[in-house]
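This is the structure I want to talk about, given as structure tokens.
Every protein chain of the complex appears in place save one, which is left out.
== subunit A ==
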Amino acid sequence: MAEPAPPWAALVLPLALALVATALATADARSTGPGREVLRLLVQQRRITRAADVPLVRLATTLLPVAAVLAAAVLPLGFRPVSDLPDGIVWFNAMEALAWAAVWLAGWGPNSTLSLIGGYRFLAQGLAYELPHMLAITTAALGAQSLRVGAVADAQAGLWFAVWMPAAFGIYLLSALAMAFWGPFDQPVGRDTAGGAAAELSGVDRLVFLGGRRLLLVVAAAFSVPLFLGGGHGPLLPGWAWTLIKTAAVLGLLLWVRRRVPTVRTERYMELSWVVLTPLAVAQALVVAVVVLKK
């Protein structure tokens, strides 16, 4: 059912993602939006720390939004992704792993203690979320018996995966927050370390890095729609409208969680993740595998 979008969609995709990210930032700040802050960062002079590894910092800050946009290439709007790769789910996972490396690099590069602590925290957080996260997206692929994102969405024309794989869906949402180090998982850029991995970034670098983080959050939230919420399937409205509505609902939920839940310490989440979430994700995958085999 999925058909690739026209080539110009590849150019529109980053703009569309940036638009959604801006809307999210506006709703988040309950104000007129991030426009003023963006302008301030654009004209701000860049600070450079002593003995900083400047090429690595630049690489890290650019890698974050680039990885987010590349991951979004397999996101279907309605039923039309920019590219419906035969192994789109693995592609998505590979691109978000690049973001993991980018944040560590951003913490390491400026040669500053506080940003280094932030980078190390994100490595630990990555170890915590990545394993259950991979199991959760594998479970969705298992339910559809395909790694193609379009096929996973089509397998949910009747029943959504979120309904009969609730544990995998919950774990996915948690890891989406952790991946974008946002909300309760913002310790890598926490205030206790004066901004952590982003502490020494200023001017355009800071704008690109924090903007890339927003993009990553939007992409991670939007990817839960074809994976667990039936993609573009829905009554009356066309596919693209359902995709937008569901993505907005997921982002709203994540925003609500951010408002309600305080920052979780990395080692606490690590413990929860390895002792509770990973076995839970394995059990969920087992249940889904049995159901699929019985069909």
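The rule is simple: contacts are C-beta pairs under 8 Å (C-beta built on N, C-alpha and C of every residue); 3 or more make two chains touch, one makes a residue touch a chain; residues count from 1.
We adopt the following convention: contacts and distances are computed from a predicted model.
Novice: From the list "ATP synthase subunit a", "Tripartite tricarboxylate transporter permease", "NADH-quinone oxidoreductase subunit J" or "assimilatory sulfite reductase (ferredoxin)", give the UniProt name belonging to the chain omitted from this structure.
Specialist: "NADH-quinone oxidoreductase subunit J"
Novice: For the full complex, which residue in A:V20, A:L64 or A:L116 touches the chain that was left out?
Specialist: Residue touching the absent chain, from the options given: A:L116.
Novice: Have a look at A:A18, A:I48, A:L98 or A:A194 and name the one touching the chain we're not showing.
Specialist: Result: among the candidates, A:L98 touches the missing chain.
Novice: Per the definition of touch given earlier, which of A:A9, A:V38 or A:L56 contacts the omitted chain?
Specialist: Looking across A:A9, A:V38 or A:L56, the contact with the absent chain belongs to A:L56.
Novice: Pick from A:V90, A:V204 or A:V257: which residue touches the chain that isn't shown?
Specialist: Of the candidates A:V90, A:V204 or A:V257, A:V90 is in touch with the missing chain.
Novice: Which parts of subunit A face the unshown chain closely enough to count as touching?
Specialist: Within subunit A, the residues that touch the unshown chain are 51, 53, 56, 59, 85-87, 90-91, 93-94, 97-98, 100-101, 104-105, 108-109, 111, 116, 120, 123-124, 126-127, 130, 147, 265, 267-268, 270-271, 275.
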